[in-house]
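A single protein chain has been removed from this complex, and every other one stays in its place.
Let's turn to chain A:
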Amino acid sequence: MSAPADAVAGEVVLRLTDVVKTFPGVRALDGVQLEVRAGEVHCLLGQNGAGKSTLIKVLAGVHRPDSGELEWRGRPAAFANPQAAMRAGIATIYQELDLVEDLSVAENAFLGHEPGRLGFVRRGHTARRTRQILARLGHPEIPPGRLVRHLPAAGKQIVSMARALSHEARLIIMDEPSAVLAHDEVGNLFRIIRELTAQGIAVIYISHRLEEIREIGDRVTVLKDGRTTAANLPARDTPTRDLVARMTGRTIEYVFPDRPADAPPRPELLRVDGLTRHGEFADVSLTVRAGEIVGIAGLVGSGRSELLETIYGARRSQAGTVRMGGRTLRPGSVGAAVKAGMGMAPEERKSQALLLGEPIYRNVTLATFGRYARLGFTDAGRERAAAGRMAAALDLRPRDVRRPVRTLSGGNQQKVVVGRWLLGDTRLLLLDEPTRGVDVGARAELYQVVRELAARGVGVLLVSSEVPEVLGLADRVLVMREGRVVREAPAGDLDENTVLDLVMAGSLMEGAPA
């Protein structure tokens, strides 16, 4: 569908030379070179903490570089603030969505530049233009008046895109946009990106999924430790080994740890019977044994996350029971679930899991600090030591656990959330998109950790939008569609295409499965 890499002939719209940006104690960018041409999809690749998000924040006027040159459409430029960057034609969709939850879709799309007359917002006009943009984005069904709070993650992202399009952008930057999307949504995203580039708009695209970069990207720039290690590689033809090696200094891709050769059947840990929440999922029954990894595949909106949250007691079921080790749990009580040995890493880390201003170690021990306390007195030293070991096990960067979580890169924040439950006496771990935003190397480490936990007898219930992840990691797979389990089978009996067919049957599908 898109042109080969060397056919990118657009003029250079953006050029960065030797850009440096330091934060207290960290050189986040340490000499970055980047060249982006009109009409291309330029991919940024790099491990967690490599500096990708920092780089785009420099472009978006959020951070000011310490040194280096930024050339925008042939002229040296410096953006004092995000408004200046936007006026110049650079729109950004951030990794952590930055929507105002209590404003409507239209208000968010036009936030800061509402069409107005004499100081009055022209609501009808705003709504109309929002509807046009949403239609262009392939989502005419989202009502412009709906509060963003009530949209699912994928819907929120569409609103972020709408905001970018509401400006007359020449360059649109997308920081891990596909992380919140399911397969068909990714297809839709790619269709939109192709439309944009056909109009001569340049796109900077960040993702940890190499197959996406191959599908949509034209050229790739690789960052490592804040430095450009390779620039303008052809996205399609550069061997994966080369890309990974330049990112990490080593050569691995997805490695799923081996499943243990027939382990003796262990006792049943979790039994869910006929669990129902109207409009979300219906009549779901499943079991997880000790030491077993059960994966749930399905589209965003198929009720997977809601199911997980209901099992965990964060939502109250309307029918059905959840039993842990034979004992029925009180519905709608997270406390009861945690006491029974459950732990959950939720889907949206920023709003559901992290205290951004608190130090790393306090986030890691959020569920367990009582265990390090004596007679109600906390012991920060022991907590830090425990969190430090966790940081080492998950290769968290930076290692200093007294830093506020706010200053970590997206993938490292995710490791903090997962690490939290590895500390406790968790017997059943509910993981909702555990590798979202986690880089290739750390991903392999995370898989290894999950496997080790299982080997120790911990049960794992895993939700992931990445089918290969579910198939590679889980022992048994449930496929969900529209709130119901449509298939249950050992992971070995399924392949990616079968799962995709099951998941998407009946839904209108855009784009090809990767």
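As a working rule, a contact is a pair of C-beta atoms (placed from the backbone, for glycine too) under 8 Å apart; a residue touches a chain by one contact, two chains touch by 3 or more; residues count from 1.
We take it that contacts and distances are computed from a predicted model.
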Refer to UniProt and select, among "Fumarate hydratase", "Sarcosine oxidase subunit delta", "ABC transporter permease" or "Ring-1,2-phenylacetyl-CoA epoxidase subunit PaaB", the name of the complex member that is left out.
-> "ABC transporter permease"
Determine which one of A:V32, A:L45, A:A179 or A:V449 touches the chain that has been left out.
-> A:V449
Option from A:V203, A:I296 or A:V338 whose C-beta touches the chain left out = A:V338
Residues of chain A (touch criterion as defined above) contacting the omitted chain | 22, 24-27, 47, 248-250, 252, 312, 314, 334-335, 337-339, 343-344, 346, 351-359, 362, 366-367, 369-373, 376-378, 380-382, 384-386, 388-390, 392-395, 397-400, 402, 420, 422-425, 441, 445, 448-449, 452-453
